[in-house]
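With one protein chain removed, the remaining protein chains of the complex are shown where they sit.
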Amino acid sequence: MNMDMDSDKILEILEGNGFAKMIGLEILEVHEGVAKGRIRMESRHTNLYGGMHGGCSYAMADTLAGIAASTYGNYVTTIDGKMNYLLPIKDTEYVYCEAKVVRQGGRIGVYESKFTNDTGEVLATAEFTYYRTSEKIKE
Amino acid sequence: MNMDMDSDKILEILEGNGFAKMIGLEILEVHEGVAKGRIRMESRHTNLYGGMHGGCSYAMADTLAGIAASTYGNYVTTIDGKMNYLLPIKDTEYVYCEAKVVRQGGRIGVYESKFTNDTGEVLATAEFTYYRTSEKIKE
Amino acid sequence: MNMDMDSDKILEILEGNGFAKMIGLEILEVHEGVAKGRIRMESRHTNLYGGMHGGCSYAMADTLAGIAASTYGNYVTTIDGKMNYLLPIKDTEYVYCEAKVVRQGGRIGVYESKFTNDTGEVLATAEFTYYRTSEKIKE
Partner (left out) sequence: MNMDMDSDKILEILEGNGFAKMIGLEILEVHEGVAKGRIRMESRHTNLYGGMHGGCSYAMADTLAGIAASTYGNYVTTIDGKMNYLLPIKDTEYVYCEAKVVRQGGRIGVYESKFTNDTGEVLATAEFTYYRTSEKIKE
(Lines give C-alpha, C1' and ligand atoms only; values in the text may rest on other atoms or scores of the structure.)
Protein backbone atom coordinates (compact mmCIF):
# COMPACT_ATOMS: atom_id res chain seq x y z
CA MET A 1 0.00 0.00 0.00
CA ASN A 2 1.37 3.36 -1.04
CA MET A 3 -0.16 6.19 0.90
CA ASP A 4 0.49 9.67 2.11
CA MET A 5 -2.15 9.68 4.81
CA ASP A 6 -1.37 7.69 7.88
CA SER A 7 -2.20 4.13 6.86
CA ASP A 8 -3.52 3.22 10.31
CA LYS A 9 -5.99 6.07 9.99
CA ILE A 10 -7.26 4.80 6.61
CA LEU A 11 -7.58 1.27 7.92
CA GLU A 12 -9.45 2.57 10.95
CA ILE A 13 -11.83 4.48 8.67
CA LEU A 14 -12.50 1.30 6.71
CA GLU A 15 -12.96 -0.71 9.91
CA GLY A 16 -15.76 1.67 10.84
CA ASN A 17 -17.30 1.19 7.40
CA GLY A 18 -19.21 -2.08 7.70
CA PHE A 19 -20.40 -2.06 4.15
CA ALA A 20 -17.00 -1.51 2.55
CA LYS A 21 -15.69 -4.46 4.56
CA MET A 22 -18.62 -6.61 3.53
CA ILE A 23 -17.97 -6.09 -0.16
CA GLY A 24 -14.29 -6.95 0.29
CA LEU A 25 -12.79 -3.65 -0.83
CA GLU A 26 -8.99 -3.65 -0.72
CA ILE A 27 -7.26 -0.25 -0.68
CA LEU A 28 -4.18 -0.04 -2.93
CA GLU A 29 -3.11 3.58 -2.78
CA VAL A 30 -4.08 6.88 -1.16
CA HIS A 31 -2.64 10.29 -2.05
CA GLU A 32 -3.96 13.81 -1.72
CA GLY A 33 -7.19 13.80 -3.72
CA VAL A 34 -6.69 10.23 -4.98
CA ALA A 35 -7.64 6.73 -3.79
CA LYS A 36 -7.32 3.42 -5.63
CA GLY A 37 -8.67 0.03 -4.70
CA ARG A 38 -9.78 -3.31 -6.03
CA ILE A 39 -12.22 -6.13 -5.38
CA ARG A 40 -11.66 -9.76 -6.32
CA MET A 41 -14.80 -10.81 -8.21
CA GLU A 42 -16.84 -13.46 -6.42
CA SER A 43 -20.35 -14.76 -6.97
CA ARG A 44 -21.65 -12.68 -4.06
CA HIS A 45 -20.84 -9.52 -6.04
CA THR A 46 -22.88 -10.45 -9.06
CA ASN A 47 -26.13 -9.49 -10.67
CA LEU A 48 -28.23 -11.99 -12.59
CA TYR A 49 -26.09 -11.54 -15.71
CA GLY A 50 -22.96 -12.73 -13.90
CA GLY A 51 -21.40 -9.26 -13.89
CA MET A 52 -20.64 -7.14 -10.85
CA HIS A 53 -23.88 -5.74 -9.47
CA GLY A 54 -24.28 -2.05 -10.27
CA GLY A 55 -24.78 -1.33 -6.59
CA CYS A 56 -21.57 -3.11 -5.66
CA SER A 57 -19.48 -1.17 -8.16
CA TYR A 58 -21.19 2.06 -7.09
CA ALA A 59 -20.40 1.30 -3.42
CA MET A 60 -16.77 0.71 -4.37
CA ALA A 61 -16.59 4.01 -6.27
CA ASP A 62 -18.33 5.98 -3.53
CA THR A 63 -16.09 4.57 -0.81
CA LEU A 64 -12.90 5.37 -2.73
CA ALA A 65 -14.09 8.84 -3.73
CA GLY A 66 -15.00 9.49 -0.11
CA ILE A 67 -11.49 8.43 0.98
CA ALA A 68 -10.00 10.71 -1.70
CA ALA A 69 -12.13 13.57 -0.37
CA SER A 70 -11.13 12.85 3.22
CA THR A 71 -7.43 13.24 2.35
CA TYR A 72 -8.04 16.98 2.71
CA GLY A 73 -8.51 16.44 6.43
CA ASN A 74 -12.24 16.74 7.16
CA TYR A 75 -15.10 14.29 7.26
CA VAL A 76 -17.39 14.52 4.26
CA THR A 77 -20.97 13.52 3.53
CA THR A 78 -22.25 12.52 0.11
CA ILE A 79 -24.58 15.02 -1.57
CA ASP A 80 -25.11 12.93 -4.68
CA GLY A 81 -23.54 10.34 -6.94
CA LYS A 82 -24.01 9.35 -10.56
CA MET A 83 -22.72 6.27 -12.28
CA ASN A 84 -22.45 5.40 -15.98
CA TYR A 85 -22.32 1.73 -16.91
CA LEU A 86 -20.31 1.42 -20.11
CA LEU A 87 -19.57 -2.31 -20.36
CA PRO A 88 -20.43 -5.33 -18.21
CA ILE A 89 -18.00 -5.67 -15.30
CA LYS A 90 -17.11 -9.34 -15.77
CA ASP A 91 -14.50 -11.80 -17.05
CA THR A 92 -11.81 -10.26 -14.86
CA GLU A 93 -10.12 -11.55 -11.71
CA TYR A 94 -10.05 -8.11 -10.09
CA VAL A 95 -12.13 -5.00 -10.59
CA TYR A 96 -10.01 -1.88 -10.13
CA CYS A 97 -11.33 1.56 -9.30
CA GLU A 98 -9.48 4.85 -9.07
CA ALA A 99 -11.12 7.94 -7.60
CA LYS A 100 -9.62 11.38 -8.01
CA VAL A 101 -10.51 14.95 -7.30
CA VAL A 102 -12.02 17.10 -10.04
CA ARG A 103 -12.21 20.12 -7.75
CA GLN A 104 -12.22 20.53 -3.98
CA GLY A 105 -13.69 23.86 -2.95
CA GLY A 106 -14.18 25.27 0.52
CA ARG A 107 -17.36 23.28 1.15
CA ILE A 108 -18.15 21.32 -2.00
CA GLY A 109 -15.91 18.71 -3.62
CA VAL A 110 -16.42 16.87 -6.90
CA TYR A 111 -14.67 13.54 -7.51
CA GLU A 112 -14.61 11.13 -10.43
CA SER A 113 -14.10 7.38 -10.31
CA LYS A 114 -13.07 5.09 -13.12
CA PHE A 115 -13.38 1.30 -13.27
CA THR A 116 -11.00 -0.95 -15.14
CA ASN A 117 -10.52 -4.69 -15.56
CA ASP A 118 -7.32 -6.79 -15.50
CA THR A 119 -6.32 -5.49 -18.93
CA GLY A 120 -6.98 -1.82 -18.16
CA GLU A 121 -10.17 -1.44 -20.19
CA VAL A 122 -12.52 1.26 -18.84
CA LEU A 123 -15.82 -0.38 -17.86
CA ALA A 124 -17.67 2.33 -15.95
CA THR A 125 -17.31 5.86 -14.63
CA ALA A 126 -18.90 7.59 -11.67
CA GLU A 127 -18.87 11.01 -10.10
CA PHE A 128 -19.64 12.11 -6.57
CA THR A 129 -20.29 15.43 -4.90
CA TYR A 130 -19.41 15.75 -1.22
CA TYR A 131 -20.09 18.32 1.44
CA ARG A 132 -17.05 18.92 3.61
CA THR A 133 -18.10 19.08 7.23
CA SER A 134 -16.20 21.26 9.66
CA GLU A 135 -15.23 18.16 11.68
CA LYS A 136 -11.54 17.35 11.34
CA ILE A 137 -10.41 13.74 10.98
CA LYS A 138 -8.35 13.25 14.13
CA GLU A 139 -4.76 12.17 13.57
CA MET B 1 -46.02 -10.26 -0.80
CA ASN B 2 -48.47 -8.63 -3.19
CA MET B 3 -47.46 -9.04 -6.79
CA ASP B 4 -48.80 -9.23 -10.26
CA MET B 5 -45.78 -10.89 -11.78
CA ASP B 6 -45.37 -14.53 -11.02
CA SER B 7 -43.81 -14.53 -7.56
CA ASP B 8 -41.65 -17.58 -8.27
CA LYS B 9 -40.17 -15.68 -11.20
CA ILE B 10 -39.27 -12.68 -9.01
CA LEU B 11 -37.74 -14.90 -6.36
CA GLU B 12 -35.77 -16.70 -9.04
CA ILE B 13 -34.50 -13.38 -10.35
CA LEU B 14 -33.34 -12.43 -6.86
CA GLU B 15 -31.74 -15.84 -6.33
CA GLY B 16 -29.59 -15.15 -9.36
CA ASN B 17 -28.67 -11.76 -7.93
CA GLY B 18 -25.91 -12.54 -5.46
CA PHE B 19 -25.48 -8.98 -4.35
CA ALA B 20 -29.16 -8.30 -3.60
CA LYS B 21 -29.18 -11.44 -1.45
CA MET B 22 -26.01 -10.37 0.34
CA ILE B 23 -27.48 -7.03 1.38
CA GLY B 24 -30.62 -8.75 2.68
CA LEU B 25 -33.17 -7.10 0.43
CA GLU B 26 -36.72 -8.27 1.10
CA ILE B 27 -39.30 -7.70 -1.66
CA LEU B 28 -42.67 -6.45 -0.43
CA GLU B 29 -44.65 -5.72 -3.56
CA VAL B 30 -44.34 -5.87 -7.33
CA HIS B 31 -46.82 -4.39 -9.81
CA GLU B 32 -46.49 -3.19 -13.38
CA GLY B 33 -43.86 -0.48 -13.24
CA VAL B 34 -43.56 -0.63 -9.44
CA ALA B 35 -41.46 -2.54 -6.90
CA LYS B 36 -41.21 -2.03 -3.13
CA GLY B 37 -38.80 -3.58 -0.67
CA ARG B 38 -37.09 -3.13 2.66
CA ILE B 39 -33.88 -3.94 4.48
CA ARG B 40 -33.57 -4.40 8.24
CA MET B 41 -30.70 -2.15 9.31
CA GLU B 42 -27.69 -4.03 10.66
CA SER B 43 -24.13 -2.99 11.37
CA ARG B 44 -22.93 -4.60 8.12
CA HIS B 45 -24.95 -2.03 6.17
CA THR B 46 -23.35 1.00 7.77
CA ASN B 47 -20.87 3.69 6.86
CA LEU B 48 -18.55 5.21 9.43
CA TYR B 49 -21.29 7.56 10.65
CA GLY B 50 -23.58 4.68 11.64
CA GLY B 51 -26.02 5.34 8.79
CA MET B 52 -26.73 3.05 5.87
CA HIS B 53 -23.80 3.14 3.43
CA GLY B 54 -24.62 5.15 0.33
CA GLY B 55 -23.64 2.20 -1.81
CA CYS B 56 -25.98 -0.12 0.06
CA SER B 57 -28.97 2.20 -0.35
CA TYR B 58 -28.05 2.72 -4.00
CA ALA B 59 -27.88 -1.05 -4.55
CA MET B 60 -31.31 -1.41 -2.96
CA ALA B 61 -32.76 1.32 -5.20
CA ASP B 62 -31.14 -0.06 -8.35
CA THR B 63 -32.35 -3.59 -7.68
CA LEU B 64 -35.94 -2.49 -7.06
CA ALA B 65 -35.98 -0.13 -10.05
CA GLY B 66 -34.61 -2.96 -12.19
CA ILE B 67 -37.40 -5.26 -10.97
CA ALA B 68 -39.96 -2.52 -11.73
CA ALA B 69 -38.49 -2.22 -15.23
CA SER B 70 -38.55 -5.98 -15.74
CA THR B 71 -42.30 -6.10 -15.06
CA TYR B 72 -42.70 -5.06 -18.71
CA GLY B 73 -41.39 -8.48 -19.70
CA ASN B 74 -37.84 -8.01 -20.98
CA TYR B 75 -34.44 -8.07 -19.35
CA VAL B 76 -32.93 -4.64 -18.85
CA THR B 77 -29.41 -3.30 -18.36
CA THR B 78 -28.59 -0.15 -16.42
CA ILE B 79 -27.41 2.82 -18.48
CA ASP B 80 -26.92 5.12 -15.51
CA GLY B 81 -28.11 5.89 -12.02
CA LYS B 82 -28.08 9.00 -9.84
CA MET B 83 -28.77 9.20 -6.14
CA ASN B 84 -29.50 12.20 -3.92
CA TYR B 85 -28.76 11.84 -0.21
CA LEU B 86 -31.19 14.07 1.67
CA LEU B 87 -30.89 12.91 5.28
CA PRO B 88 -28.84 10.24 7.04
CA ILE B 89 -30.48 6.80 6.72
CA LYS B 90 -30.38 5.82 10.38
CA ASP B 91 -32.40 5.47 13.59
CA THR B 92 -34.93 3.22 11.90
CA GLU B 93 -35.56 -0.51 12.19
CA TYR B 94 -36.28 -0.91 8.48
CA VAL B 95 -35.28 1.11 5.45
CA TYR B 96 -38.05 1.09 2.85
CA CYS B 97 -37.61 1.81 -0.82
CA GLU B 98 -40.23 2.14 -3.54
CA ALA B 99 -39.27 2.25 -7.22
CA LYS B 100 -41.70 3.30 -9.88
CA VAL B 101 -41.74 4.04 -13.56
CA VAL B 102 -41.42 7.64 -14.77
CA ARG B 103 -41.64 6.57 -18.40
CA GLN B 104 -41.03 3.30 -20.20
CA GLY B 105 -40.40 3.84 -23.89
CA GLY B 106 -39.64 1.30 -26.58
CA ARG B 107 -35.98 0.97 -25.63
CA ILE B 108 -35.30 3.41 -22.79
CA GLY B 109 -36.99 3.42 -19.41
CA VAL B 110 -36.63 5.95 -16.58
CA TYR B 111 -37.47 4.95 -13.01
CA GLU B 112 -37.41 6.80 -9.71
CA SER B 113 -36.81 5.35 -6.25
CA LYS B 114 -37.69 6.90 -2.92
CA PHE B 115 -36.36 5.89 0.52
CA THR B 116 -38.34 6.20 3.73
CA ASN B 117 -37.83 5.25 7.37
CA ASP B 118 -40.24 3.62 9.86
CA THR B 119 -42.20 6.88 10.17
CA GLY B 120 -42.46 7.55 6.42
CA GLU B 121 -39.95 10.39 6.24
CA VAL B 122 -38.22 10.70 2.84
CA LEU B 123 -34.47 10.20 3.30
CA ALA B 124 -33.13 9.84 -0.22
CA THR B 125 -34.19 9.68 -3.85
CA ALA B 126 -32.62 8.00 -6.85
CA GLU B 127 -33.30 7.65 -10.53
CA PHE B 128 -32.21 5.02 -13.02
CA THR B 129 -32.20 4.75 -16.78
CA TYR B 130 -32.41 1.28 -18.30
CA TYR B 131 -31.98 -0.13 -21.75
CA ARG B 132 -34.58 -2.74 -22.54
CA THR B 133 -32.95 -5.69 -24.25
CA SER B 134 -34.88 -7.72 -26.78
CA GLU B 135 -34.54 -10.80 -24.54
CA LYS B 136 -37.87 -11.79 -22.97
CA ILE B 137 -37.97 -12.92 -19.35
CA LYS B 138 -39.14 -16.52 -19.69
CA GLU B 139 -42.34 -17.30 -17.83
CA MET C 1 -49.23 35.81 -11.49
CA ASN C 2 -49.89 34.17 -8.15
CA MET C 3 -47.02 34.59 -5.75
CA ASP C 4 -46.18 34.76 -2.10
CA MET C 5 -42.82 36.44 -2.55
CA ASP C 6 -42.92 40.09 -3.42
CA SER C 7 -43.58 40.08 -7.18
CA ASP C 8 -41.37 43.11 -7.80
CA LYS C 9 -38.51 41.21 -6.22
CA ILE C 10 -39.01 38.20 -8.52
CA LEU C 11 -39.25 40.40 -11.59
CA GLU C 12 -36.10 42.19 -10.50
CA ILE C 13 -34.32 38.85 -10.14
CA LEU C 14 -35.36 37.90 -13.68
CA GLU C 15 -34.34 41.31 -15.03
CA GLY C 16 -30.84 40.60 -13.73
CA ASN C 17 -30.91 37.22 -15.45
CA GLY C 18 -30.03 38.00 -19.05
CA PHE C 19 -30.32 34.43 -20.21
CA ALA C 20 -33.79 33.79 -18.76
CA LYS C 21 -35.01 36.93 -20.53
CA MET C 22 -33.41 35.85 -23.78
CA ILE C 23 -35.22 32.51 -23.80
CA GLY C 24 -38.54 34.23 -23.12
CA LEU C 25 -39.35 32.58 -19.80
CA GLU C 26 -42.64 33.77 -18.32
CA ILE C 27 -43.20 33.20 -14.60
CA LEU C 28 -46.68 31.96 -13.70
CA GLU C 29 -46.54 31.25 -10.00
CA VAL C 30 -44.14 31.39 -7.06
CA HIS C 31 -44.79 29.94 -3.61
CA GLU C 32 -42.50 28.72 -0.86
CA GLY C 33 -40.42 25.99 -2.47
CA VAL C 34 -42.33 26.14 -5.77
CA ALA C 35 -42.05 28.05 -9.05
CA LYS C 36 -43.97 27.53 -12.29
CA GLY C 37 -43.40 29.08 -15.68
CA ARG C 38 -43.87 28.62 -19.39
CA ILE C 39 -42.26 29.41 -22.73
CA ARG C 40 -44.13 29.89 -25.97
CA MET C 41 -42.40 27.62 -28.49
CA GLU C 42 -40.68 29.50 -31.32
CA SER C 43 -38.17 28.44 -33.93
CA ARG C 44 -35.31 30.04 -31.96
CA HIS C 45 -35.88 27.47 -29.17
CA THR C 46 -35.50 24.45 -31.39
CA ASN C 47 -32.96 21.76 -32.07
CA LEU C 48 -32.53 20.22 -35.50
CA TYR C 49 -35.48 17.88 -34.92
CA GLY C 50 -37.89 20.78 -34.45
CA GLY C 51 -38.31 20.13 -30.72
CA MET C 52 -37.21 22.40 -27.90
CA HIS C 53 -33.42 22.29 -27.58
CA GLY C 54 -32.34 20.27 -24.57
CA GLY C 55 -30.30 23.23 -23.36
CA CYS C 56 -33.27 25.56 -23.58
CA SER C 57 -35.51 23.26 -21.54
CA TYR C 58 -32.68 22.72 -19.05
CA ALA C 59 -32.21 26.50 -18.71
CA MET C 60 -35.93 26.86 -18.05
CA ALA C 61 -35.87 24.14 -15.38
CA ASP C 62 -32.74 25.50 -13.70
CA THR C 63 -34.09 29.05 -13.59
CA LEU C 64 -37.40 27.95 -12.06
CA ALA C 65 -35.75 25.60 -9.57
CA GLY C 66 -33.39 28.43 -8.59
CA ILE C 67 -36.37 30.73 -8.00
CA ALA C 68 -38.05 28.00 -5.93
CA ALA C 69 -34.86 27.70 -3.87
CA SER C 70 -34.59 31.46 -3.43
CA THR C 71 -38.07 31.59 -1.85
CA TYR C 72 -36.33 30.54 1.36
CA GLY C 73 -34.67 33.96 1.45
CA ASN C 74 -31.02 33.45 0.47
CA TYR C 75 -29.17 33.52 -2.81
CA VAL C 76 -28.22 30.08 -4.06
CA THR C 77 -25.60 28.73 -6.46
CA THR C 78 -26.06 25.58 -8.52
CA ILE C 79 -23.92 22.59 -7.50
CA ASP C 80 -25.23 20.29 -10.21
CA GLY C 81 -28.20 19.53 -12.41
CA LYS C 82 -29.42 16.43 -14.20
CA MET C 83 -32.08 16.24 -16.84
CA ASN C 84 -33.97 13.24 -18.28
CA TYR C 85 -35.47 13.61 -21.74
CA LEU C 86 -38.54 11.38 -21.90
CA LEU C 87 -40.34 12.54 -25.04
CA PRO C 88 -39.66 15.21 -27.67
CA ILE C 89 -40.79 18.66 -26.48
CA LYS C 90 -42.79 19.66 -29.55
CA ASP C 91 -46.29 20.01 -31.06
CA THR C 92 -47.38 22.28 -28.22
CA GLU C 93 -48.04 26.01 -28.10
CA TYR C 94 -46.51 26.42 -24.64
CA VAL C 95 -44.00 24.38 -22.72
CA TYR C 96 -44.79 24.39 -19.00
CA CYS C 97 -42.35 23.67 -16.22
CA GLU C 98 -42.95 23.35 -12.51
CA ALA C 99 -40.07 23.22 -10.03
CA LYS C 100 -40.57 22.19 -6.44
CA VAL C 101 -38.49 21.44 -3.40
CA VAL C 102 -37.58 17.84 -2.59
CA ARG C 103 -35.70 18.91 0.53
CA GLN C 104 -34.15 22.18 1.65
CA GLY C 105 -31.55 21.63 4.34
CA GLY C 106 -29.38 24.17 6.13
CA ARG C 107 -26.91 24.46 3.25
CA ILE C 108 -27.96 22.03 0.54
CA GLY C 109 -31.28 22.03 -1.28
CA VAL C 110 -32.60 19.50 -3.80
CA TYR C 111 -35.32 20.51 -6.28
CA GLU C 112 -37.15 18.66 -9.03
CA SER C 113 -38.63 20.12 -12.21
CA LYS C 114 -41.25 18.58 -14.45
CA PHE C 115 -42.11 19.58 -18.04
CA THR C 116 -45.56 19.29 -19.55
CA ASN C 117 -47.20 20.24 -22.85
CA ASP C 118 -50.58 21.88 -23.51
CA THR C 119 -52.39 18.64 -22.66
CA GLY C 120 -50.49 17.97 -19.42
CA GLU C 121 -48.33 15.11 -20.69
CA VAL C 122 -44.97 14.78 -18.86
CA LEU C 123 -42.14 15.27 -21.39
CA ALA C 124 -39.04 15.62 -19.26
CA THR C 125 -37.84 15.78 -15.67
CA ALA C 126 -34.85 17.45 -14.09
CA GLU C 127 -33.30 17.80 -10.67
CA PHE C 128 -30.98 20.42 -9.26
CA THR C 129 -28.84 20.68 -6.17
CA TYR C 130 -28.13 24.15 -4.80
CA TYR C 131 -25.80 25.55 -2.22
CA ARG C 132 -27.50 28.18 -0.09
CA THR C 133 -25.15 31.11 0.38
CA SER C 134 -25.29 33.16 3.56
CA GLU C 135 -26.27 36.25 1.54
CA LYS C 136 -29.89 37.24 2.13
CA ILE C 137 -32.06 38.39 -0.77
CA LYS C 138 -32.84 41.97 0.23
CA GLU C 139 -36.54 42.79 0.49
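So that you can tell them apart, the chains are marked A, B and C in the order they are listed, and the count of residues begins at 1 in each.
FYI, a contact is a pair of C-beta atoms (placed from the backbone, for glycine too) under 8 Å apart; a residue touches a chain by one contact, two chains touch by 3 or more.
Source: prediction; values computed, not measured.
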Given A:Asn17, A:Thr92, A:Thr116 or A:Thr129, the one touching the chain that is not displayed: A:Thr129
Residue of C:His31, C:His53, C:Lys90 or C:Arg107 in touch with the missing chain, whole complex considered: C:His53
Residue, one of B:Tyr49, B:Tyr72 or B:Tyr131, that touches the chain absent here: B:Tyr131
Contact set of chain C toward the excluded chain (per top definition): 13, 16-23, 43-49, 52-56, 58-63, 75, 77-85
Those residues of chain B which, in the complete complex, touch the missing chain: 79-80, 82, 107-108, 129, 131
Absent-chain interface as seen on chain A, which is shown: 82, 84, 86-87, 102-103, 105, 110, 122, 125, 127, 129
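Throughout what follows, only the chains that are shown with their structure count from here on.
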Joint neighbours of chain C and chain A, given as chain labels: B
Self-contact between copies chain B and chain C, residue sets same or different by half: same
Chain centre separation (chain A, chain C; CA means) in Å: 34
Separation of mean Cα positions, chain B and chain A [Å, integer]: 22
Shared interface positions of chain A, touching two or more other chains: 79-80, 82
